[in-house]
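Coming up: subunit A.
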Amino acid sequence: MAKSLFEEKLNSDRFLVTTEVGPPKGVDISEMVHHIELLKDKVDAINITDHQSSVMRFPSLGGCLLVKEHGGEPILQMTTRDRNRLALQADLLLAYSQGIRNVLCLTGDSIDVGDHKEARPVFDLDSVQLIVTVRTMESGKDLGGTDLKGAPEFCIGASVHPAADFIEPQLIKFEKKVAAGAQFFQTQGVFNFDTLRRFMQYARQFDVKILAGIIVLASARMAQYMNDNVPGVIVPQAVIDELAGVEKGKGLQKGIEIAAGLIKTIKEANVCHGVHIMAVGRESIVPEILEAAGLGIGAHV
Partner candidate 1 sequence: MIVAEQKPFQEIRGLIASYEKILVLGCGTCMTVCGAGGEKEVSLLHGALRIAQARGGDESHSFLEYTVKRQCDSEFLDVLEDRVKELDAILSLGCGVGVQTVAARFPDTPVLPGVNTTFMGAAEELGVWDERCAACGDCRLAETAGICPITRCAKGILNGPCAGSKNGKCEANKDMDCAWTLIYKRLERLGQLEKMRRYYPPRNFRTIPRPRRITSKAGIELGGANG
Partner candidate 2 sequence: MDSALHDTYRSYSSNAAKRPSFDHTFVPPCQAACPLHMEIREYVDLIAQGRVMEALQVIREDNPFPSICAYICNHPCEDACRRGQIDKPIAIRALKRFAVEFGGDRVIQPEAETTHEERVAIVGSGSAGLSAAYYLRKLGYPVTVFEACSELGGMLRAGIPKYRLPREVLDTEVQRLIQMGVEIRTNTRVVSLDLLFDMDYKAVFITVGAAQSRRLGIEGEDKPGVVDAITFLREVNLGLRPSIGESVVVVGGGNVAVDAARTALRLDAKEVDLVCLESRQEMPAFESDIQAAVSEGIVINCSWGPRSIVGDDKVTGIEFVRCTSVFDGEGRFKPSFDESVKTSFTADTLIIAIGQVPQIPEDFRLRIGRGSTIRVDPVTLTTNREGVFAGGDAVTGPATVVQALATGRQAAFRIDDYLQHRYPLVGKEEKESLLGDLLPKTVEMIRKLNRFEPPVLPPQARAKQFEPVELVYDWESAVNEARRCLRCGMGAEILFQDKCAACLTCLRVCPYHVPYLDDSGTVQIPADQCQACGICVGECPARAIVLRKPQDRRHIDEELDHALKTAAQSKSKPLIIGFCCQYGLYGTGALARLWRQAKAGIWIVPVLCVAKIEAKHILRAFEMGAEGVFIAGCGQEQCAREDTAFWALQRIGKARKVLAQIGLEPKRLQAINLYPTETDPAKALDEFTEQVGELYLASAVGQEVKT
């Protein structure tokens, strides 16, 4: 019996599409709600990010509740940067009780890249330990060893970095996450099909579902900035050059084109189980990308 709607879809043969919506820095959630409304029927699940890049925002748990409220399928992104094991377990209990059934277990970006640089980093757990925590709670106990009065159940996800410049340690980590109980993976941004293919040659031996992360770039400068400052993002020079080659104002168009093209290739090659589109603040263009990739309305519901 699948633990969530999303898990059902994972177990089918369909090519899946997920995307993420970033919460606001403040109490004005209108735009986030608008994005949720826009996307809920076009994708198989929506991630809500958890203080992405260590910038303080409206919590992912709150955003997932809104997704649920508006009829979408939420994936709760949970990082270990800000909460200790008590708080994490408590949030899992709350999430489950409100019908959230998918959780993406992440370590989280370091405090230093964000906007509260003097904050205390928690990291009481890391991503692997968080996966184990979820599994432990599913078995009816908390991390302290005490029985739970009612155990949660989650479809567990994690991240992996196929485009890392030094891949071997990343693969060791990946295997540890699989062994710990991760069921699906959303990768860090890939820009090169070959990179993805090579990774999948190795990864398909494991009984997990992989969704390739697709980042939408809007300009060469954005690409360079992400390269230099955003953890986990490595944009190849060829892509930066391609973006640099277009005239001013046409950058986003190019970015969409690149993203869509990549998604199409991935789907046609059937190399992995789907894609996870990261529009980084431009959630409203996701439908356009889906169109361009041939995954428009109707293809999914």
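Keep this in mind: contacts are C-beta pairs under 8 Å (C-beta built on N, C-alpha and C of every residue); 3 or more make two chains touch, one makes a residue touch a chain; residues count from 1.
Regarding candidate selection, all candidates are chains of the complex that A comes from, given by their letters.
Fair warning: this is a prediction, and the values are worked out from it, not measured in the lab.
Trainee: Considering only this complex, which of 1 or 2 touches subunit A?
Mentor: The candidate that touches subunit A in this complex is 1.
Trainee: For the complex, give me every residue of subunit A touching candidate 1.
Mentor: Within the complex, subunit A touches candidate 1 at residues 81, 85, 107-113, 121, 123-129, 132, 143, 159-161, 164-166, 168-170, 172-173, 175-176, 179-180, 188, 231-232, 234.
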